[in-house]
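As you look at this complex, bear in mind that one protein chain is not there, while each of the others sits in place.
Chain nomenclature is as follows: A and B, assigned in order of appearance, with residue numbering initiated at 1 for each chain independently.
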Amino acid sequence: MEAIAENTAKVDNMIDTKKDVQNNSPESADLSNLETVGIPFSDNAKMSMRDVDVFYGDKQAIHGVGLDIGQNEVLAMIGPSGCGKSTFLRCLNRMNDTIDICKVTGSLQLEGQDIYDPKLDVVPLRARVGMVFQKPNPFPKSIYDNVAYGPRIHGLVSRRAELDEIVETSLQRAGLWNEVKDRLHAPGTGLSGGQQQRLCIARTIAVSPEVILMDEPCSALDPIATAKIEELIAELSENFTIAIVTHSMQQAARVSNRTAYFHLGKLVEVNETEKVFTNPDHSLTEAYITGRFG
Amino acid sequence: MDKLNLDQHISQQFNADLEDLKTQLLEMGGLVEQQTINAVNAITTADSDLAERVIITEEEVDHREMKLDENCTMVLARRQPAASDLRMVLAVAKITRDLERMGDEAHKIAKMSMHLTEDGEAPRGYVELRHIGSIVHQMVITSLDSFARFDVDLAVKVAQEDKKVDQEYKSAMRELITYMMEDPRSISRVMNIIWALRALERIGDHARNIAEHVIYLVKGLDVRHISVKEMERQLQQN
Partner (left out) sequence: MASAPENQKTIELVNQNLAKRYRAEKRFRAYGIASIGFGLLCLLFLFTDIIGKGHTAFLTTYVKLNVELSTDALDIYDVNDPQQIAGADYQGVLKKALRERFPEVTGRRDKRALYGIVSSGAGFEIRTLIEQQPELLNTTLDLWVLADDDYDTYYKSRSSDEGAYTGRFNEKQISWIETLIADGAVEKRLNTTFFNAGDSREPEQAGIRGAIMGSLFTLLVTLALSFPIGVASAVYLEEYAKKNKFTDFIEVNINNLAAVPSIIFGLLGLAIFINFFEMPRSIPLVGGFVLTLMTLPTIIISSRAAIKAVPPSIREAAMGIGASKMQVILHHVLPLAMPGMLTGAIIGMAQALGETAPLLMIGMVAFIVDVPGSISDPSTVLPVQIFLWSDSPERAFVEKTSAAIMVLLGFLIIMNTLAVWLRKRLERRW
């Protein structure tokens, strides 16, 4: 049909004009005086970080990050590999202390208390800010002992019955109770990957932390186990404040209230998750979540 | 505008998929635009061949709508697009729907033109029809242009034009109704013109919808169901 041919020519013309439209590519963006866009701060902050710099020896891994994690919020941190999101997460309960060359400056507060205060003991801090790791890492002990370990070392219970109760409630909250109640004394390492990760979550919540940090908790799991963990995160957010680092943008979109985008050690954007995934404010965020660079 | 770099994905196939959507949509838009102008010409020049062509083209438009829908679904399922890509796919799906409706309306106009050829020429309304037809045709072109270039300014222009079309339509209506009251014998023929005018006005509304989708696509702003002034204000704020 001639009309179609004619139109196609017209369309080609239109498409050609597009070339003029595109301008700055994400790689060429200037990062030197980047300021975080969106809503990094919260009125109801559980943890509050300002001007955080992290150095590994001479190399600066985090540049002046300011961010709040709100009470009972699920905050997702996304960004390309090496962007500093895991490093930042590990600062929040001082897991970076184990690395000699790692130095953290700036203000990091948990309910107004400086967590990098030299006088502060990391042991109670880590009891308040628990962590779940990328690879499920149950202790090579029984399921019961895995969950009971935290309460035991912190002396949370005096009687066996109390400990039993903590173990049961923790496993229930982690959605694992029905699967393991008949074999509490079987080794934790004998569970499937997803179960192991839920066991690790149960172990973390057994000490009743206020904040749970999750470092790519589903990256080693299959989609069904991942769905279970995500469901669990939604339930846990009623009682805990959760910060989660993830490589899966869909996961961040599914579980979080707010999403923070890190790029080359800088916090580029923090916004409501819905906003980030439909219409992010910063072009770098846009470029990352639409898969324009990785 | 600055964010829609459709050809910069890591996945070349994704680039191609999105580019494909855009091209197909613009091709479909071209068809509908042609339908619109042909339908108006058919009725004003009483050219039944032209009307026939509009009616035949309708099938092609329907077919393209289905094809585009399928492609949108495919991209959604396979790529899980986010942000601008997501808005792009959503906008294409919605614009497709509007274009198909516009095609339907053009089809209606062509039918009215056939009726008029059978019943004899209407005594009045051809001037209004030609005038509104040219404005609406321009709107269709502009809205498609705004999509092709991701140009918000052009989209706003379409919304402004739509307001004009509404006014023109109202005054034409008033005039034709007055005429019918004076000469009740012509009612059936004038009604055909009124139906055609009504269809044109609907096409204008759909063009405005397309413009609104373009604004959503480019700016991420939902500007539906608000006045043009409010739309301009929001765009300025953004």
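By our rule, a residue touches a chain if its C-beta (ideal position, glycine included) is under 8 Å from a C-beta of that chain, and two chains touch if they have at least 3 such contacts.
All values reported here derive from a predicted model rather than from experimental measurement.
Displayed chains that the missing chain touches over the full complex: A (touch as defined at the top). The chain that is not drawn here is touched, among residues A:His63, A:Lys103 or A:His154, by A:His154.
The chain omitted from view is touched by exactly one of A:Asp100, A:Asp182 or A:Glu238, namely A:Asp100. When the full complex is taken into account, the listed residue touching the unshown chain is A:Cys200, out of A:Leu34, A:Val180, A:Cys200 or A:Ile242.
Within the full complex, the residue among A:Phe41, A:Tyr116, A:Phe133 or A:Phe293 touching the omitted chain is A:Phe133. On the side of subunit A, touch with the chain left out of the figure occurs at residues 93, 95, 98, 100, 122-127, 130-133, 135, 137-140, 149-150, 153-154, 189, 200, 203-204, 206-207.
The definition used in the following text is that only the chains that are shown with their structure count from here on.
Across the complex, subunit B meets subunit A through its residues 1-11, 14, 22-23, 26-27, 29-31, 33-34, 57, 60, 80-87, 144-145, 148-150, 219-220. Remark: subunit A residues 1, 3-4, 6-8, 10-11, 14-15, 17-18, 21-26, 249-250, 253, 276-280, 283, 285-287, 289-294 touch subunit B in the complex.
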